[in-house]
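Taken from a larger complex, these chains appear in their original positions, while the remainder are omitted.
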Amino acid sequence: MSKLSHIDEAGAAHMVDVGSKADTERLAVAETTVLMQQETLTLIIAGDLPKGDVLAACRIAGVMAAKKTSDLIPLCHPLALTSVKIEINPISDCEIKIIARVKTRGQTGVEMEALTAASVAALTLYDMAKAVDKGMIIQNTRLILKEGGKSGRYEAEK
Amino acid sequence: MSKLSHIDEAGAAHMVDVGSKADTERLAVAETTVLMQQETLTLIIAGDLPKGDVLAACRIAGVMAAKKTSDLIPLCHPLALTSVKIEINPISDCEIKIIARVKTRGQTGVEMEALTAASVAALTLYDMAKAVDKGMIIQNTRLILKEGGKSGRYEAEK
Amino acid sequence: MSKLSHIDEAGAAHMVDVGSKADTERLAVAETTVLMQQETLTLIIAGDLPKGDVLAACRIAGVMAAKKTSDLIPLCHPLALTSVKIEINPISDCEIKIIARVKTRGQTGVEMEALTAASVAALTLYDMAKAVDKGMIIQNTRLILKEGGKSGRYEAEK
């Protein structure tokens, strides 16, 4: 067996067998940051008031993407998610941080679901503001916390 | 009209009307970089031989994601893509760069398709190697080139 | 916490955490009625013989839509449905009633699945007959029965 779990000894991709794993509660938290011009951030925050559709669109796109993860990532197992939450907040005058928190009770973890939710929320933010700032950059997309399953707790370094 | 094109004067999200735009040839190129441990990169390159399913899975996931963009990004117009190409190459002993190049002939650009393709290829790379390196980071996802349409050519700064 | 369960105290949409809910057998029944001209109803019934593709298309579209509910309704949890049944019957010379009955064993109810199945079956009926009657109206789409889960049995007033 290769150390890359989705690849067998012959180098072929497969969806690895998780049938013998126990169902456990699982949580994953991923984050990403969208870097933009200061004027863009001002517009996004302004455009979010009073109706709020700018950040609402990002949150909803993130939740819906979490549910589509196994359709996007070829070797990902389908999972019945029990919770998805997306938080979006400015962290400086030119950066918006997106945090995605996903839970399930199942045989595999939800790292990919959390990373996919954060990424698609960030892409949606790009889409909402690209008419004014094509130079936005999506930065530091990464897993920050994982709980549950045999491999146990993982927490990213600060 | 808000300067955020998907948001109307009342703050509500909508799919903006492109019916009066001309059909033109459009190209967009996006890139992203996956930062990982040196041992992980070695395993990926090794795991890619002789059958190649590791990077093949990333390329194929990227192409398929480009086609799903309007299903992922809420206000994105559906487009009949005429070409999608994903290039994946190591650029240092701990970084793999992914470049997605998308074309269409239509009424709106394909920036979101290129960014989505690059992002999903990167997420797939994370998925392939997460058993050995949960700390991988997806960096600098951004548009590097756009051609066609009324707003003309855009090229990112180096 | 807002009384609207998908909205948190800050007004943000999320997929509410059902991880602590018990798996129970759940049933939901929804109905809708399509109002049309008498001639249209006659054509639909006639067109349904001998091959039956008109109402078969509606039943099948309803079943398939039930399975897509979590992809359509942004904050709906994905569920592994155990049964979907669509009944379609004329109830007057210008009305066809559609009843959708959905079951699962899981942590959340299947009201949305039943309502979505009934709605899409009705939309399909509109699509089948719109060449002859664009004025058809879909009426009284509503939940009529719900069983299972902590909130218990719900039955609509007659």
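Residue numbering begins at 1 within each chain, and the chains themselves are lettered A, B and C in the order written.
The rule is short, and it goes like this: a contact is a pair of C-beta atoms (placed from the backbone, for glycine too) under 8 Å apart; a residue touches a chain by one contact, two chains touch by 3 or more.
Predicted, not measured: the structure shown is a model, and the values here were computed from it.
*Asks:* When 3 copies appear, how many make the full set?
*Replies:* Whole-complex copy count, per this file: 6.
Everything below uses one rule, namely that only the chains that are shown with their structure count from here on.
*Asks:* Edges wherever two chains touch, nodes for the chains themselves; is that graph a line, a ring, a star, complete, or other here?
*Replies:* Contact pattern: an open line, chains touching in sequence.
*Asks:* Between subunit A and subunit B, how many degrees of rotation does a Cα superposition need? Round to steps of 5.
*Replies:* About 180 degrees, rounded to the nearest 5.
*Asks:* So how far apart, in whole Å, are subunit B and subunit C when each is placed at the average of its C-alpha atoms?
*Replies:* 36
*Asks:* Quick one: report the Å distance separating subunit A from subunit C, using the average Cα coordinate of each chain.
*Replies:* Chain centroid spacing, subunit A to subunit C, equals 31 Å.
*Asks:* In subunit C, which residues are in touch with two or more of the other chains?
*Replies:* If we look for residues of subunit C contacting two or more partner chains, we find none.
*Asks:* Help me check something: in the complex, which residues belonging to subunit B touch subunit A?
*Replies:* Per the stated touch rule, the residues are 2-7, 10-13, 32, 43-44, 47-54, 56-57, 60-61, 64-65, 68, 71-76, 111-112, 115-116, 119-120, 122-124, 126-132, 134-143, 146, 154, 156-157.
*Asks:* Okay, in this complex, where on subunit A does subunit C touch?
*Replies:* 25, 52, 55-56, 59-60, 63-64, 66-68, 80-87, 103-105
*Asks:* Can you list the subunit C residues touching subunit A in their complex?
*Replies:* 8, 11-19, 70-71, 74-75, 77-80, 106-107
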